[in-house]
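Presented below is the structure to which this report refers.
Shown here: the complex without one of its protein chains, the others still in place.
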Amino acid sequence: MRILVYKGIKYLVLILWSAFVAGPFLWALSTSFKDDAAVVSGATYIPFVDFEPSLDGWKVLFSATEGVNILGPFISSLVVTLVSSLVSLALGTLAAYGLSRFTFRAGPLGNTDITFFFISQRIITPVVLAIPYFLLLKMFRLLDTHVGLILIYIAMLLPIVVWIMVDFFNNISTELDEAALIDGCTPVEAFYKIILPECTPGLVVTGLLCFIFAWNDFFFAFTLTFADTQLLPVSIVALNSSKVPWWSLSSSSLIAILPLVFLAIWLERFLTRGALLGPLK
Amino acid sequence: MIESRHKYLFLFPALFTLIAIIIFPLVYTFRLSFSSWDVVQPTLDFIGFDNYVRVFNDMRFWESLATLGTVVLSVVSIEYIIGFALALLLWQDIERNRFFRVLFIIPMMATPVIISVVWRTMFHESLGPINDLLTMAHLPTVPWLSKPTSALIAVIIVDIWQWTSFIFILLLAGLLSLPHEPYEAAAMDGANRFQTFWHVTFPMMAPITIGILIIRIIEASKIMETVYVLTSGGPGTSTETSAYYIFIRSLREFQIGYSAAMSIVYLLLMILALMLIAKGLTRGLVSKGG
Partner (left out) sequence: MVKNRMTKIVVTIALAAGLSAGGVARADKWSEKYPIKEDVPGPASYEATSKKDYKGRTLTILTHAIPVMGEPTALHAKQFEKLTGAKVKVVHVPFGDLFQKAMIPFQTGQAAYDVMFYGSLWIGDFHNYLAPVPGEYIGMPQMQEVTRNYKDVATWEGRMIQFPVDGDRHYLKYRSDVINNPELRAKYKEKTGKELRVPQTWKEYAEMGRFFNNWDWDGDGEKNYGSAEVVARDNLMFSAIISRVAPYAKHPDVKGGFFFDLETMEPLVNTPGWVEGVKDFVEAQNYMPPGGNNFGLGDEIFSFGGGQTLFSYSWDDAFVQAMEPKSRIRNLVGAAPLPGAHKVWNRKTGKWDKFDTPNRAPYICWGWTSAVIKASKNKDMAFDYLAFFANPANHASDLLVGRFGVNPYRTTDFDPKFYIKEAGWAPDVAKTYCATLSGMDKSQNRVFDLRVPGVNQYMSSLAAGVSKALAKQLTPQQAMDEVAVEWKQITKRLGKDRVRKAYANVVALEDNLKR
């Protein structure tokens, strides 16, 4: 009986939250098939029943003059996001492992201070960095290039990787390292042969977060480019005119999220695989 | 702790990469805060502490900081509670519930600039669905974006919608990487569900909880696009957060020197606040676990 009540409450909570989470997406889906007339006549939900559907909201995403062509920006976004995420993940994981396992001292500052230094780089409001970053990239002739954006994104993602991975490494007992070292591994070998596999959940989640943060960055992708390098959020926002086109904004919000949804499905499998193999059920 | 000659190999690549990229912008911002760079003269002159004096007399800045405090405190605590609850409901029963797990990660993947516009259409009082559904359910409608309190709540709802997933996924990963031994021990002691949670799960999750809360506080404090799209700081100044205020002063009005000074003040205050919060959390959560 108690189990049943628990299950009931559990699924009630899950379903309520699902409704809240899915709401905006369903609304966007419905809106993406509307046009002027369907929008101004009040809230409507189901195509054909409540309103006459129109494909305008979707067409505008793939035509060059009436809208934006999102295919090029889509690929650019993918490249920039992947490269910056992978580099940040590689460098950041190393640093996080170092900070978790070894003692560093720089005067009065110790490990926690160095870790905090990393994350503190996320605090400053991006808007004031616009002009300094612009000048920096201008100096190196990297304005309006993929490389320039990748550099900026590495600076944006590294702190997150270090900060999160330190906690995951801390959760893993140092006995494992010691055993590996006794077996004759070098510290580097111990790191990637023994420890890294142990914290795949953390690694995968952190990678996902990097991907999301870089994929969704609008500000730097917008400020530090002119015409040649266009990333997805920038080209989607190019549809946000003074008369807000509800329909195409809705369709573009769904398009932009699509690749990430596949990533989420894959990630969920990956994340739970370790747990499935383990004795914990 | 292990000692090794190779330890610098781990830390230095990341540290120096980061410093190489950020050193110039940071120093430049600091320098800007002592200049009168604005829309008419983009120059690095030196005007001493004038900008800082102005910050201290700028009531709108301090009010925006207070608004920010309210927003961040509410969103981070609510997101943490919900996120943890959902993670606890979903970290076992691996084969089932995949659907929920995937669905709950998705909101944070939505491009903030765009999804805020979608939310704005949802809150629209005559054309949007929320008030329409409230009316259908015979509930009173809410003046979502046009009254100070409800506008603030609207901003908070959108943030919770988007970022609970962040806390959820990190806590879920944390739960999934917990060692098994303590649970076996607890089971042998005949601990019930609640006792296991309180004496085993919660303490073991404490370090990662602190990490997550700190990073959430930092990220939530940058809330700007949501405010811009939903309320543009209004009604009056009721939803104006610091990041939004700095945005207006810098990129709308091009008071670059002044906004650099505001950012430096904001940065220092945040670092101070975060150190206090981290200390408080460590004392509250970790020591208790013992």
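By written order: A and B. Residues from 1 in each chain.
Quick note on the criterion: a residue touches a chain if its C-beta (ideal position, glycine included) is under 8 Å from a C-beta of that chain, and two chains touch if they have at least 3 such contacts.
This one's a predicted model, so the numbers in the text were calculated from it and none came from an experiment.
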{"item": "Touch partners, limited to displayed chains, of the chain removed from view", "value": "A, B"}
{"item": "Residue in contact with the excluded chain [from B:55, B:90, B:105 or B:145]", "value": "B:145"}
{"item": "From B:40, B:137 or B:188, residue that would touch the chain that is not displayed", "value": "B:40"}
{"item": "On chain A, residues whose C-beta touches the chain left out of the figure", "value": "35-37, 39-42, 60, 64-68, 130-131, 134-135, 138, 143-144, 222-223, 226-228, 230, 235, 237-245"}
{"item": "Contact set of chain B toward the excluded chain (per top definition)", "value": "36, 38-40, 42, 60, 123-127, 131, 141, 143-146, 148, 151, 228, 231-238, 248, 251-255"}
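Simple rule for what comes next: only the chains that are shown with their structure count from here on.
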{"item": "Residues of chain B defined as touching chain A within the complex", "value": "1-4, 6-11, 13-15, 17-18, 21-22, 24-26, 28-29, 32, 82, 85-86, 89-92, 94-95, 97-98, 100-115, 117-119, 121-122, 126-129, 131-133, 161, 165-166, 169-170, 172-174, 176-180, 183, 204, 207-208, 211-212, 214-215, 218-219, 221-222, 224-225, 242-243, 246-247, 250-251, 256, 259-260, 263, 266-267, 270-271, 274-275, 278"}
{"item": "Of chain A, residues touching chain B in the complex", "value": "10, 13-14, 17-18, 20-25, 27-28, 31, 39-40, 42-43, 45, 91-92, 94-95, 97-99, 101-104, 114, 116, 118-133, 135-136, 151-152, 154-155, 158-160, 162-164, 166-168, 170-171, 173-174, 177-178, 181, 186-188, 191, 198-199, 201-202, 204-205, 208-209, 212, 215-216, 218, 232-233, 236-237, 240, 244, 246, 249-250, 252-253, 256-257, 260-261, 264-265, 267-269, 271-272, 274-276, 278-281"}
